[in-house]
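Note that one protein chain of the assembly has been removed; the remaining protein chains are unaltered in position.
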Amino acid sequence: MMVDSSMTETAKVSPRAGPSYAGWIGKLVASPLYAATIGLIANSRMARLVLLLAIPLVWIVTLHIGPIYQMARISIMDNYPPAPGGVVYTLDNYRLFFQEPLYFMPFLRSIIFAVCVTATTLIVVYPVAYYVAKVVKPENRTRALLLLLTPFWAGELIRTFSVIMFLANRGAVNVFLREVGLIDRPIILLYNYFSLSFGVIYLISLFMLLPLYSAIEKIPTLLVDAAADLGAGPWARFRRVILPLSKDGIISGCSLVYLTSIGVFAAPLLLGGPNSTIFPEIIASLFHGSSDKWPEGAAFSILMLAVSLSTVGLFMRVVGGRSVKLM
Amino acid sequence: MQPVVHFRNVNKSYGSSLAVDNLDLAIEPGQFVTLLGPSGCGKSTTLRMLGGFETPTSGEIFLDGQEISRLPPNKRNVNIVFQDYALFPHLNVRRNVAFGLELKGMASDAIHKRTMELLSLVKLTDFAERMPGQLSGGQRQRVALMRALAPNPNVLLLDEPLSALDAKLRQQMQIELKSIQKTTGKTFIFVTHDQEEALTMSDVVVVMNAGRIEQMGDPHTLYAKPRSRFVANFIGETNFIEGRLKAIDGGLAAIEWNGSVVHANLNGQSPAIDSTVAAAIRPEAISVLSQKPANTIAVSGRITQRIFKGDHTSLTVSLENGQSVVAQLDPVALSAVTGDDVWLTWRENDAVVLAD
Partner (left out) sequence: MRSYFSDFPKTALQASYWLFVIYLLLPLALMMAISFKDANFVAFPIDKWTLKWYAQVLQDKQFLEACAYSIFIALMTTLFATIIGVWIALLISAEGIMARSVIFALACLPAVVPGLINAISMRIFIRVLDIPTGTGAIILGHTVHAVPFVVIMVLTRLRSMPNNLVDAARDLGADSFVAFMRVTLPYLTPALAGGMVFCVLTSIDDFVRTFFLGGYQTTLPMLIFAKVQGGMSPEINAMATLVLIVTAAIGLYAEHFTRRSRT
């Protein structure tokens, strides 16, 4: 018995055929082919630096800045593609926007809509984020959060579709209300601002939830305890301690929701009605359809980009005070 | 013998600040050399220049007689043990140790044999398949050490490798490190700011301050014959004797101090007569007497504090000139209490004149 077990022991410690190692890496690196190619770059400080800089900078300049630059350039052309007589640069496309209420009003509506959606989302999501971050026991937190995250893996269109079916005349809400006996004929929930906001909030509340959650979770419990010891009631504690300390989360959450909701595209097409036309549809129509009005479209896009980014900038300035990271 | 490592007039500056200032240092093969100095004095910078992670602003570094100052780290036959071990978190212990061997292109069997040998040297064979995250601090330390030793470097560099361990483990690792150095016969360059650690482990201690070498020598010399005020202060406890140099006589300096003239070993210094000089004397070299001795020079004072420290008692004696002197004595030697007047005396050669 004793001999047996000790023998298996030694067999385990030093097996005849040892495990294999990546000695080939050393051989590869030592090979002349490697030395003449990758090795050359890897061992030259200059080559490394060039390689490190080249791809990212080229990518960022051409594909992050390039499209916006082109959009700005076309927005001041009179025609695109340029008429045979040559390009005339003009600000007419911008002027058109301010002269024509047909463009101007949807733009205003879009901004107001985005602001309202952002505010509503903040108010709705804050208590939820707070609950998960501070009331739920730490061991259950992941589960509570996952329950909220799962729907968001479903994708934009599928969620929009589910909202349509939820609010339709013969959808879940109306059928339920009728069964209960509250209504006789369906109330119209779809194709108006209500369905649009319902859907958009449904689509983007995650962008509010996650920043808020991580900001609130970071607030030390001790700090709130201290405030309570100093006699602050629940409301005072919320206003004086929790709210200021979750400011970063509020700022990034609101910025993300605002920027996303101002640029939603599929949802208004599917959920909006003739009376709730917002700006994205107008812009898109300038690029598609028979009337090919690219310069106007580009100008409106630039305006929208400028206004949305500067609103966010202003918001960060006013609420954040100091510099804040968006992500 | 040709030094295994030789820094020649090496400077390293970051912007306008000088991290290493005209370093000239030769290290003999097979020695345990310690760089000792306070935080920010340039120890790590020195080590990192040798490892290839910093290039000297000026000067040359030689390894085995070859100029290496500008070689990248992978082309130098030295290895570092990092302060926080820097074990690869995604590789198990075995693969961590084998990392350097794989890069040498050795065959799997040879790699395995050497890896297991090294692990058995530090009794970690049973942990070969563990991930670094599953090891204790001491075990990680050993793995890091073996990983650095595996490629068989000429010189092993250790940057405060023990500072993350608790006191008990640190002592144990000190002994283990020293014995590994003995068995492998390699040159170890060890960085620490703990003077006790430096004294226990090293063959040679290099005391650094503000980017310069203050003094270099074996631990005993450094302790007994510090050359500067900084070294005397940094290594062990010291009393300073400061006064006017009256005379020089046969290697001894006569210094006017606290109303009497005391003697100190010149220690290679040659101060001018009548200038102010400083000498250092260790507490344990001072004898405390209850009466003025008949035939030696002694200084009188009054005991202001008496602290029992276990193996000895520490006395603080306040002198007439307002200075305090710390002395050590056996618990049984003298039953003086606070407030008693005593006489202090020492053998002339135990006090050494300092350069500054």
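Which chain is which? They are A and B, in the order written, and residues in each are numbered from 1.
Please note the rule applied: a residue touches a chain if its C-beta (ideal position, glycine included) is under 8 Å from a C-beta of that chain, and two chains touch if they have at least 3 such contacts.
In this text the structure is predicted, and so the values were computed from the model without any measurement.
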Statement: Contact with the hidden chain, among A:158, A:183 or A:243, goes to A:158
Message: Which parts of subunit B face the unshown chain closely enough to count as touching?
response: 51-53, 72-74, 78-80, 82, 84, 86-90, 99-100, 103-104, 147-148, 151
Query: If the missing chain were put back, which residues of subunit A would it touch?
result: 25-26, 29, 38-39, 41-43, 48, 52-53, 55-57, 59-60, 63-68, 70-71, 74, 124-125, 127-128, 130-132, 134-135, 142, 144, 146-166, 168, 170-172, 175-176, 179, 202, 205, 221, 224-225, 227-228, 234, 237-238, 259-260, 262-266, 269-270, 280, 283-284, 287, 294, 297-298, 301, 304-305, 308-309, 326-327
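Definition applied: only the chains that are shown with their structure count from here on.
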- prompt: CA centre of subunit A versus CA centre of subunit B: separation in Å?
  reply: 56
Query: In the complex of these two chains, what residues of subunit B are touching subunit A?
result: 72, 94-95, 98, 101-109, 111-113, 116, 125
- line: Note: in the complex, subunit A contacts subunit B through residues 13-14, 18-27, 29-30, 43
